[in-house]
Structures are given as C-alpha cells and as structure tokens.
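Every protein chain but one is kept in place in this view of the complex.
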Amino acid sequence: MLRRRRQAALVASLLALLLLGGAAAASALTSQPIRYNHNVHVVAYKMDCRFCHSSAMKTASAGIPSVEKCMICHRVIAVDHPEIKKIAQYWKEKKPIPWNRVTELPDYTYFPHFRMVNAGIACLTCHPGMDKVDVAVQEQEFTMGFCLKCHKARGVSIECWSCHI
Amino acid sequence: MSERSRTVVIGLFDAVEEAGAAARALRTLPLPEADITTISSVALPDGAVVSDPRPIRFPWAVALFWFVGAVSGAGLTLYSYLVYPLVTAGKPIASVPPTMIVTYELAMLAALLATLVAGFLSIGLARYRARKVFDPRIHEGKIAVCAAVEPGEQALRAAAALKEAGGAEVRTEEGEL
Amino acid sequence: MSERHHLERQGEGGLYETLSRSNLVTTKGWYAAAGVLFALTAAAVGVFLYMMATGLGVTGLSRPVMWGTMIILFVFWIGLSHSGTLISAILRITQAGWRAPVLRGAEAMTVFALMVGGLFPLMHLGRNWRFYYMIPYPNERMLWPNFRSPLLWDMVAISTYLTGSILFLYFGMIPDLAAARDHATGWRKKLYTFLAAGFRGSHSEWRRYHVASTLFAVLIIPVAVSVHSIVSWDFAMAMVPGWHSTIFAPYFVAGAIYSGIAGVITVMAFLRRVFRLEHFLTVRHFDNLGKLLLTMTLIWGYFYFSEFLTTWYSRLPEDWELISSYGTHYLPLFLVMLTCNFLIPLPALCLSKVRRSIPAMFAVSLVVNVGMFAERALIVVPSLARRNDPSVWLGYFPTWVEISYIVGSVSMFALLYVLFSKLLPVMAISDIKEHLFRTTDRSIGAATVPSVAQEEEGEGE
Amino acid sequence: MKHKWAMVIDMDRCTGCGACVVACVAENNTPTAGEEEAGKGRLMQWLRVSRFWKKEGEDTRAIFVPTPCMHCEKAPCEIVCPVYATYHDEDDQVNAMVYNRCIGTRYCANNCPYSVRVFNWWNHQWEKPLDEQLNPDLSVRSRGVMEKCTYCIQRIRRGKETALKEGRKIRDGEVVPACAQTCPPGAILFGDLLDPDSAVSRMVKDPRLFKLMEHLGTEPKTAYLKKQKGPGR
Partner (left out) sequence: MLDRRDFLKLGGATAFAALFGGCDRIPKKIIPFVIPPENTALGESLWYASACRQCPAGCGIVVRVSEGRAKKIEGNPLHPVNRGKLCARGQAGLQALYHPERIGRPLKLSGPRGSGKFAETSWEEALSILLTGLKKLQAAAPASLLMLTEPMRGHRNLVAARFMRAFGSPHRIAWDPFGQDALLAANEAVFGIRDVPEYDIANARYLLSFSGDFLETGISPVHYGRAYGQMRQSRPTVRGKFVHFGPRLSMTAANADVFLPIAPGSEGAAALGIAHVMVREKLTPSAAAAASLWAAGLSRMTPEAVGKATGLLPSDIEAVAHEFAGNAPGIAMAGDGAAGCTNGTYNLAGAALLNALAGNVGRQGGISFPNRLAAFSRFGADAALLLPPPESGFASVRDSVEKMRKGTYRMALLSGSTNPAFSLPAPLKFGEALLSVPQVVSFASFLDETASLSDLVLPVPTFLEEWGDDIAPAGHAGDALSMLQPVVDPFRDTRQMPDILIAAARELGGAVAAALPWAGFRECLEKSYAGMGVNLEAARRDGGVFPGKTPAPRTAPKAQRPSLPVAAEAEFEGDPARYPLFLHVYPSIAHSDGRGANLSWLQELPDPVTTAVWRNWVEVNPKTAETLGLADGDGVVVASPFGSMEAFVVVHPATAPGVVALPLGQGHTRYGTNAANRGGNPFSLLPVKADRGSGAPARQSTRVSLAKAKLAGSLVRTVNVEGQWKYENIL
C-alpha cells in the first residue's frame, strides 16, 4: 500500500516539479475547500502558527483549527470576503471544513509536534515557505535523512524507536 | 589508425616444423626477436617457434588492486559502522570478524576484476578499432608466422624467406603485429 | 575411438564442427526441450509472483521452521555451483591432462547454479521489494546495512563468487569465441566478434592469456572456499542446535565439492549423450571423475561422522533432541541421506566397472545429488523444528508452491544450460586442441597410448 | 534519560489464566490467525503461556511459563539482522524491532532460542468494524515483516512524555506493559533496573530468580522467580 503510495507520490512530485510546475501551483489553489492564505495571517497580521495549530504544543499532532476558532476573528474581520463567507456558511451549517491533507508522513512514523515545538524548533524548519505561500504546500520532503541531520546536529536521540513503531 | 601500425609480412603454414623453419629464416634476415610472432589456434610453447622477450608485469597490478580492494572493504565496513552506530547483541560497533570477511571478499573481487582488466590491457584485447594482422584460416589449423618489416626491400626478403620455408599465401599488409 | 584418431580423420575445422555441434544445428528436440524448460521455469516464476503478491503464508513455513525449501535450495545450488569453478581451477593449476573436455561444462555449471541458487535468498524474503536495504550504498536514510550479520557476508561473498565465476568462464572461453568468430556468419559473427574482443592467438597473446588464466584460477579457489564457508556460517553463527558447529565450514565445503562433482558428472553425461561428444568425453574422464567423487564420498563421510559423533556423544540436551529426531520424525530423510550419500556411492565407486560405465556413473551422480538435497534439508529443517524451546516444536512439509520451486530451479538451471549450449561454445575447444597438440599416440606393444610432449608442465607418466 | 526496562515473572503467582495473552493482543494490534493458520504454527500472539508437564515421582505437575520477548542484553536476534531492523535500543535498553525496516529474512526468528518472534505470513485483515479497536499508538504490521513483544514501547513512550510534560522522572509502576497491567495474580512485574528503588530492582535480587536458558549467555532481561513448595519460605 505504502509502496504504491510512495511511488505515486514520487511520480506525482516528479510530474509537479518537472512538467507541470505552473499547472500544479494553479491546482493547489483550488485544492482546498477554502483558499486560506497563510502569508496574510502569518506575515501581515503577525499571527503565531500555534494560535491556530494549537495542539502542536501539547500533543503529537499540530491540529487543524476548528471552525469556531476561525469564527472568533471572522465574525468581524473581512466578513464580506467570498472565502470568509464560505467559512460562515460552514459555521451556520455546523459542518467541519473538509481540508485536504498537504504535509504527510508515512504511517509508521511517529512525529510528536510538541517535543519539537517545546524544544524550540521553529515551525518553518520543517515547513519552510509556509509563511510565503497562499495555500499550504509541502516544500520540504520528509525523508529520514532530513530528520536525522537535525537529530544528529542537536545530539538528540537517533534510536529507531524514537520515531518508528 | 594507431601509430603502432606497421608493415607486416604473413605466411600461413600447415605444420609447426615448417613454421619453426620460417621463423628461423626470418631471424637470420636479421629481424629482431620481438618483431617475429606466430598466430595459432593452439598456444605454442615459448621458444618452439618464436619466443617473446617482453616481461609480463600485469600480475603486479592485480596484486596492487588486491590491496585496493582490501582497503575499500575495510573502509566500507568501518564507515558503515560509524555513520549510524547501532548496537547489536552487545557486539562492538566496529566488529573485527565481519570487517575481516568483507575485506577479504572485496580484495578478491578487486583482484579478479583487475585480472580481467589488466589481462585485457596486457593482451591488447577489446581494442575493436585497432587493425591487427590476422588470418581466419588459423582456425582451420594453419599457423601464421608474421613479422614486422620495413616496407620495401626488407619486406620482400621476408616474404621470400617465408615462401622458402613452405608458407602458403604469403602476403604483406599494413596493421598491428 | 581415441581423440587422435578423430583429429586425423577430420582435421581442425571438422574438430570445431564436432565440438560445437550444439551451436550449429538447431533441432526440433532443442526447441522442445527449451520450450518445456521455459514453460516450467515461467510457471515457477509465476508461482513466485503469486507468493509475492499474497504473502509467504502460501509456503509450509511456520514458527519455528522459518526457513524451508527455499533455503534448502539455496544451499543446494550454491553447493552444486562449487565444483565447477573449483574443479576447473584446480585442474587448470595442476595441469591434469584429462581436464580439457570437463572444463567448460563445469564452469558453466557453476555460473548457472549460482544464478539459480542466488535467487532463493531474495525470493524467500518477506518483503522482496525491499531487498535493496541490504546493499551498502549511500542513501537518504543515512542507514547502512549491518555488516555483523552473516547474511551480509553471504551477499558479499556470493556476489564476488558469481562475478568471479562469470569472469572465469568468460575468460576461459575467449580463444573458443575467437574460433567461433572465424567459423560463424551473420549475427553470431557479430556476437562472437564482440565477445572474443579481438583475440587472435598471437604468441604474446597466448603467453599473457595463460598467465591471466592461471591468475584467475589461483584467485577463484580461495573465493570458492570462502563462499561455502560463509554459507555454512549463515547457519553456524546462529544459536540453533545442530547448526552451531565449528566443523561446519570445512564440512560444507566438502559437501559442496561432493555434490558439485556429482553435478559435473550428471551434466557431462548429459552433454555427451545429447551433443554426441562420445569421442571427447570418454570413459577415462568418467573414471577420473569417479575417483574424485569417491575421494569426496570418503571425505564427506568422515566429516559427517565426526560432526555427528561429537554432538551425539556429548549429549547436550538441545543437540540431543535434534539427533533423536533423526531417529523418529526425520528417519526417512536421514536414511535417504545416508544411503544416497554414503552407502550406495562408496561401494559402487570402488568398483572400476561402475566408474567406467557411464550410465552407472550417471545414476550414482544423481543418487548423490538426491542425497545431498536430503542432507541440506536435514540441516535446515530438523534443527529449526526441534528448537531450544520444546513447546514450539513443529513439523514442516513443503507446499505445492515450494515444490514448484524445486522443479522450477532444476528447469531454470537446465534452461540456462540449453540456451548456453546454443549460444556459446560448450566445450573448451582450444584446451582440447592444446591437449591433442601436446600428445601423440605411441604404440607400446599392442596398445596405443598417448604420450605427452611436454613433461615439464606437469603431466608425468 | 536512560532506562533499563526489565520484567520479572513470578511463577509462584502465575496461574496460567491467559489474561496477559489477550491483553497483549488488544494492546498491540495483533491479528487473530484463525484455526487453520494456528494449526500451522502461525499464531500471531506475542506472548504465549507454555504449559509443560513435569513428572514428580508419581505425580504429574503442570508448569505454566509465560514467555514474552526476553529483551536479551546479548540478543542473538539482533546480530543476524542484515538491515538493523532489530537492534538494541540504547535509550531504553530493550531489544527494538523496527517494522518498516524489516525485509523479512526471518533470520532473527531462527536465532531466537525462545522462539518468541512471530512473522506476518499474510496481510492480516480486520473485518470491519473490528479495525476500530486498533491502537493508534503503533502500526499495524504488513505481511512479510517480523514482529514481537516490545515491552509495550508505546506505553513506555507515553509514560516518558507525560513525565517530560510534568518535568519529573518516571515513577516506578507508572509504566507497565498491558500484560503486567492486567495480570490478576500480579505475577508480572515491570520496571526500570536503573532505578535502584524500583520493585524490579528489588526482585532481581531474590534468590528465587532464574532466567530461561541462561547457559546460552543471552542475558535475558525478562527473568523468572521460581515456584516454591509448601508453606512458609
């Protein structure tokens, strides 16, 4: 299963990189139910990543903000924006927003966000470019070597079981 | 065409004795020992017809590559131990017996490959574009006696000597010996 | 019926024709044989793909018998591969006069048996598609294989041996390829021209060629010995009763040579019959190979006895359970091994009548290989089935999947041989010619015996 | 933070009931093999309770030996793995098994004298909705990989993380594998040998202590306490 997925991912990324760079970027814009703009939130409004991805400090997963959290601000801010209207619609129907996953780790990898965040690793270390983009992208391929380089440099555990069970 | 290309006189012989006579005749021409050779489908003992004065040195290359292989084997194992040091069964990270075994095997592998490559180079094989003098009939049992000669008079004398000795189809061509 | 006689009648071109008949005529029989073998091989490959797609559950393996037929076949074929190169190298170095017709067949057998045998460790992996984790190369995982594992030694050794054997086979073939080049036409000519690499047979070429061949032979012998030692260490390094034995390496090497010689005899008998090489593969060759086989029977028997005796007599509890299972669950296998490896070959090979009868030698060689297969099975299975912890004991019997691998491996080996015989010189033509060149028939009384031209190169009387 | 986890199984308390077996199955996403596969010796349970008969004079006694992974300090399985799929985890001093690295040579299982390693002969399926039960803390193993008792490493990890969040050391008894947690007579004791005050550290000094096949020199960290006889000590 994973192999297929890996291959698919490989093929997909190759295609995206080599052939259809522009087209892929365009489709990325429409790939999410709402065109959430990371750049605006992070750079223009100087919001901390952890404000929305709040469980990154506490649990393994960084978490996706609830509709309620979006509405805290967007009850008053930019309510006329067509994308914000979509959020309001979800909120009205009390439906969750079906985001598509962008960053992905293999099933057999355990990545505790809170350990990294609490150790002072900046979010952009692993999610580079997230502050510059519109719709979320995965610019860094999460290979084992990428993780290990950092682990070795910081002198933290490189035991296999730290990340794989 | 390589610069080693020279004028060569070739004569085909049916029997070793005739070839031997031809070679003797060529030597008395005189032609240097190194410029006379035979081409045969069966290895002829050195000195039976001609002898090859050049020393064979490529086994030294094989020996050298044996050591190169050994070093790379040891290096490979040591590097792999140290690049991600994981403990198994309480054995030391750099464990001696596997290092020895891999060292040995890679040394042998390198030596075997070196034998092929050095052998090829020494024999002069796999030079497909080189034009070497040859006659396919040696595989029907003929023995060719060839000699590199100066074109002109020496060539003619050599051809005559070959004919004298009973050589059939004596001819002169340009090529490597 | 002597070789000399034959050459006189036909001349050297004719000699080539006879010796490489396999290359020249493509008979219906060849197509039929190749077709059947291909079908069997393809079927086994299909079964393997099925196993790869569904899981190793289709085999008869279990806890505790985690290794079964595939590993038996691995050891068996690696063992079989042994004699070829080794015998050829030893015979080349010792300049045994009768060696020439045996060389090529034996060397090719090594390569093909290694190719077949080397597949099994890969096939038996639970996740074959991840086999590259075993290969040491710089990778993004920054993780290298564990060289402390005997499996890795095995991999390194077998790849060395396979590379070496192919080179050895090829290098030995170069003069014959040159001969073939000069006889062939069409695409074969192009192939042989490429493979012969411009070998002419000039005096300096021959001299260097001989030096290189001798070097090859000298180098390949220690590799061959190391390979089977390491195969034995796959077992002996483990803490499994019956495997954990110091004698395993020489014992495996002896067993490998033993089964290898038997394999050479089988292959020779086949080649002789199929390609009508009666003039070249004579009774004398079989007699000599028979003597060699007899020696190996004795050596093998000695090793087995000393291995068995120590474990049996010391009665360590774990080993004792294993030895006593030879008398109960594995009695049939044990008897097959003992009979086929010792009780039949020993007296039979002592009789010159048997050694000089080719059908009898063929039969004996087959029997020995059946016995050696049983021996491999007896090493792999009972040791695992009677593990240290008696509560997990369990039997093992191969399923149809594994039986199809047995059939498939034999047919693949045969197929490779059949294809080889069609494409490349199957007899060492130049060695035979050389042998003929150096011997002349001399009449001593009523008998005609070959006499040797060159005493200093080894072959005495 | 280094640990040296160890297990002590008191055979005098063990009743052989098998609660540990099912607890382990429930915790570790272990598939059921089915009758046919079980008959082929392919049960997937990581912990077995072997029952041996022992003649004592006229009487026959039954002896229950719960056998999880021994987590040997000189583990024979580790050295034979060509790809480091099983190796010694230095942080926890346990015998680690990395499923995604395993290529399935099964050499480790052959070399384990305790035969506690199980192999995934098939891609095991959980009939829906039985898959809802699967523990999210560890992976479901695919076919072709070896698996075995991990001392419930996911629980150890959870314990470590909790301790880290609360800025303290792990307390003795805070981290227990599923088998030890459920064992009704309390026969399975688990803890850190590097903690001199832990219960296992005390128990390993018990004169009743023995290890399975100690003569093999594997130095198991799962130890046993001998069954006693008669009243009093």
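Letters are used for the chains, namely A, B, C and D, taken in the order the chains are written, and counting of residues starts over at 1 for each.
Operating definition for what follows: a residue touches a chain if its C-beta (ideal position, glycine included) is under 8 Å from a C-beta of that chain, and two chains touch if they have at least 3 such contacts.
Bear in mind that the values here come from a model prediction, so they are computed numbers and not experimental data.
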Cross-chain touch to the chain not pictured, restricted to D:25, D:194 or D:209, is D:25
Answer key for D:6, D:187 or D:200 versus the chain not shown reads D:187
The listed residue (D:49, D:170, D:200 or D:223) that touches the chain absent from the view is D:49
Touch with the missing chain holds, among D:46, D:64 or D:84, for D:64
Residue list for chain C contacting the dropped chain reads 127, 317-318, 321, 388-394
Across the whole complex, the chain not displayed is touched by chain D residues 10, 12-13, 15-19, 21-23, 25-27, 32-35, 38-39, 43, 45, 48-55, 59-65, 99-100, 127-136, 138-142, 145, 178, 181-187, 210, 212-214, 228-233
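We adopt the following convention: only the chains that are shown with their structure count from here on.
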Here the gap between chain A and chain B, centre to centre from mean Cα coordinates and rounded to Å, is 65
Note: chain C sits from chain B at a C-alpha centroid distance in Å of 30
Where chain A touches two or more other chains simultaneously, the residues are 160
Residue numbers in chain B touching two or more further chains are 84, 86, 88-89, 91
Per the touch rule above, chain A residues touching chain C in the complex are 3, 143-145, 148-149
As the complex stands, chain D meets chain A at residues 84, 87, 89-92, 96, 98-101, 137-139, 142, 150, 153-154, 157, 161, 164-165
Chain B partner, complex, touching residues on chain C are 11-13, 16, 136, 142-149, 152-153, 156-157, 159-160, 163-164, 167-168, 171, 174-175, 178-179, 182-183, 193-194, 197-212, 215-216, 219-220, 222-223, 226, 230, 430, 433-434, 437, 454
